[in-house]
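Take a look at subunit A:
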Amino acid sequence: MGLRRIFKASFWAEVLDHLRIKPCTILYPFEKREVPPDYRGKLKWYPDRCVGCGICVRVCPGHAIELEGRGKELRAFIWDAGSCAYCGQCVESCPRNAIELTPEYEVVAMSREELVFRWEKTPSSAEATAKT
Partner candidate 1 sequence: MWWEPVVAVAIFPGVLTAILLAFFYQWFDRRVAARMQNRYGPIYVGKWGLLQPIADFVKLMTKQDITPKGAVRPVFTAVPIIYFALVLYLFFYIPITGITGLVSFQGDLLLFFAVTTFEVLFTTLGGWSSRSPYSQVGGIRGALQLLGYETPLELALLLPAVLTGSFRIADIVEYQVARGVPLAGPLLIAFILAFIGLQAEMERLPFDVPEAETEIVAGWLTEYSGKKLALLRLAADIKFVVSAGLIVALFLGGPYPLVCELPPMSPWLETIVLTAIFLAKLTAVIFVFTWLKVVMARFRIDQVLHVCWTFLVPLAVLQLVLVYGYLTLAPFLGW
Partner candidate 2 sequence: MSELQRMPPEEVVERLRVALPEGALEEARIKEPIYALVRVRRDAWRKALETAKELGFFHVTTISGIDTGDGIEVAYHLRRDVTMEGKSYGGATHLRLSTKVPYDDAKLPTATDLYPSAGLYEREVQDLLGVRFEGHPEPERLVLPEIWPEGMHPLLKRHSLEEVLETIRKVEEELAKRKRAGGAP
């Protein structure tokens, strides 16, 4: 009847309805939020694909990438998660697709130094590429 319709349409009923609806909050540390596959998260470097050309170092707007040595003498790839803007420009500009942004979004640390990741170019993989 009329009153029921007016009452139903009014905000009072909407609020009561919400008592049976499951809350929309995700209880973060216990429930994880799933993220689309092409999410721009933590950076991943493929040592064997990288030829040490250094384009990524020049292109990066936040100056977050450094290479120890260039070309053949490449020893390590240093990535500072603190100053990285996760824009993905390095992924785009890398000629060998040696860099990728993974969907992992929990890049946390207690201090800025811990945010700097250093990945060695292990000799074994270097010989592997050298041999083939």
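Regarding candidate selection, all candidates are chains of the complex that A comes from, given by their letters.
In this section, contacts are C-beta pairs under 8 Å (C-beta built on N, C-alpha and C of every residue); 3 or more make two chains touch, one makes a residue touch a chain; residues count from 1.
Bear in mind the structure is a predicted one, so any value in this text is a computation, not a measurement.
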Pick out the one candidate among 1 or 2 that is in contact with subunit A within this complex.
1
Touching candidate 1 in the complex: which residues of subunit A?
11-12, 15-16, 18-19, 21, 23-25, 27
